[in-house]
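With one protein chain removed, the remaining protein chains of the complex are shown where they sit.
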Amino acid sequence: SAGAAMAATDISKLPVVTQELVAPPFLPKHDQVAKGGPKVVKVRMETIEKLVQVAPDGTKMWALTFNGTVPGPLIVVHEGDYVELTLVNPKTSTMAHNVDFHASTGALGSAGLTLVAPGEDVVVRWKATKAGVFVYHCAPGGTMIPFHVISGMNGAIMVLPRDGLKDNKGKSVRYDRAYYIGEQDLYLPKDKDGKYKVYSQPAEGMAEMLEVGKGLIPTHVVFNGAVGALTGDNALKAKVGEKVLFIHSQANRDSRPHLIGGHGDLVWQGGKFSDPPMTNQETWFVPGGGTGVALYEFKQPGLYVYLSHNLLEAVLLGAAAHMNVEGKWDDDLMIQLKKPNENSTPAMDH
Amino acid sequence: SAGAAMAATDISKLPVVTQELVAPPFLPKHDQVAKGGPKVVKVRMETIEKLVQVAPDGTKMWALTFNGTVPGPLIVVHEGDYVELTLVNPKTSTMAHNVDFHASTGALGSAGLTLVAPGEDVVVRWKATKAGVFVYHCAPGGTMIPFHVISGMNGAIMVLPRDGLKDNKGKSVRYDRAYYIGEQDLYLPKDKDGKYKVYSQPAEGMAEMLEVGKGLIPTHVVFNGAVGALTGDNALKAKVGEKVLFIHSQANRDSRPHLIGGHGDLVWQGGKFSDPPMTNQETWFVPGGGTGVALYEFKQPGLYVYLSHNLLEAVLLGAAAHMNVEGKWDDDLMIQLKKPNENSTPAMDH
Partner (left out) sequence: SAGAAMAATDISKLPVVTQELVAPPFLPKHDQVAKGGPKVVKVRMETIEKLVQVAPDGTKMWALTFNGTVPGPLIVVHEGDYVELTLVNPKTSTMAHNVDFHASTGALGSAGLTLVAPGEDVVVRWKATKAGVFVYHCAPGGTMIPFHVISGMNGAIMVLPRDGLKDNKGKSVRYDRAYYIGEQDLYLPKDKDGKYKVYSQPAEGMAEMLEVGKGLIPTHVVFNGAVGALTGDNALKAKVGEKVLFIHSQANRDSRPHLIGGHGDLVWQGGKFSDPPMTNQETWFVPGGGTGVALYEFKQPGLYVYLSHNLLEAVLLGAAAHMNVEGKWDDDLMIQLKKPNENSTPAMDH
């Protein structure tokens, strides 16, 4: 159409940059405030099927992934930029895949234009018109949609306002670090002995996984693909005085992120930057198929736990990450005035 | 009382209109901006018990309904109007019914004044003092309350501000179309062979349905009463450039509406129009016993899916509707630059 031809001409004059995607919880290099006008941002994602361990007890599942990680990489652009995605399905894959970007407009979020069989690739370009963090996920149609999503095939894109983030008063705010936490609900079938089954390829487990899934109660709820993926050596890091942006996505199931010992100073519940953030939240809420973004300035050193505050899900099913924060303790904010066991006071009657 | 007498005198001078209720997803004829001052809006609802098919596999259940549909009809009035409801329980009914309007004030939302046995009718009038979309449902007391609600006996009323809707900047907005989607969670018992049971009358299934319901995991989650009720010939319709209002109610269980390929430009999360709407949402949230309203201007033609973005609920349990949008495709917003399978690029190592 004439409109399309015009748009193509305009876009052809825009600067083109390639964004090297990285594995979560990290973000690709990006500017918080855009330099110059709209760009075409090229990204490449491969649809990788792989057998992965999802819990310390050795439980394995066939993960369906973008670029080999659960969640897929966080893409970062600015409002008004164009995302040019090359989606590659390797010859070694067993299934067709595509991608539905919640941030995009039309064609089922581009899912209708990106279905690639093993050995195929496709290129699609779409305009990021709305600022915020949005889920993307594979959506090949019918029961394949929940199967691919609960198998790990989802991630998120952050569309920053061109002039960066604003607080609840409209004042600019910057983050010193940012982490992307993708929460994944798993529905793993067990054999007759109560052991989690391992299948020889993804399709083999599909009917049984969907049967577990139909009951809506996950066997695991994990951050970044596995129980404990963000603890120990992989714990998140920060320093006192730093403002850390916590970007949380959940492509399928409700969640409620919380930072033990800290807060969400600014919380974009819903994850969209055109809205004023909520403030001082203890726990925020992410609907299934959505995101939540929180900014927190750390005030105290030590261990923090970032989790879903259904504590059964956090502790028994896996939805927890650790964070180590360096710096100086502030006695004004908290102090232990008397150690345990020094002097017992008489207990009251109850 | 004197106050009541005065009020009655005043109300007796108001214009009286009758609103013909229609089956969802459609809305009765109404003005977005009220003409003139407050009115008395007369509506009539019948409590209809009927055996209905709720899934393409032939599953049947006794639906308890207002006016024969699940959900019941959307009533539309303006803030300050009076709703005068005639509630009729046909002689052929097997149960007593009533109605709790969340939008009303006092007497358990009028449930305490409207209980009608088979063959009875009642007239109640209440003032719509709060703008927004509010659930109504049958609430006959005790375990009858959840039984009637999970059997389909719920709907919603939209109380518009007299001067219509406003966006997040306080600017007036109008919708070109509006659809009412009532989401219903069902808890259908199975027999020993794993087949859904059919009962000879509603009361016969009550104990077993509540036993399933006590587990809190529905067997079906449907829009407008049945799996597929809003797909195929019954798909929603719109045109590029139209602003469509999506009115969603869920009388019992949390939900998370999402429009695949589109967005909520303006989202009244909580469904109340006295609050500024959220913007640019991918997915919004409706608490059980609440509503959510989204306005979207369509930018691209094609198929859209409106669903609850727990994809297990949408695809396996039924919580999905289709929408066909006509118009011109906009290549600026999205374009397929390279078709699948034309030129494979070498896959990266992972």
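The chains carry the letters A and B, assigned in the order they are written, with residues numbered from 1 in each.
Following the convention adopted for this analysis, a contact is a pair of C-beta atoms (placed from the backbone, for glycine too) under 8 Å apart; a residue touches a chain by one contact, two chains touch by 3 or more.
Quick caveat, the model's predicted, so the values are computed rather than measured.
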Completion exercise
Even though one chain is not shown, chain B touches it at residues 1, 3-4, 7-8, 10-11, 44, 46, 48, 50, 67-68, 84, 86, 88, 90-92, 100, 102-117, 119-127, 129-132, 134-135, 139, 142-143, 145-146, 149-150, 210, 213-217, 251-254, 270-272, 274-275, 285, 287-291
Exercise for the section: Tell me where the left-out chain touches chain A, residue by residue. Expected result: 168, 217, 254, 256, 258, 260-263, 267, 269, 278-285, 299-305, 308-317, 328-341, 343-345, 347-348, 350
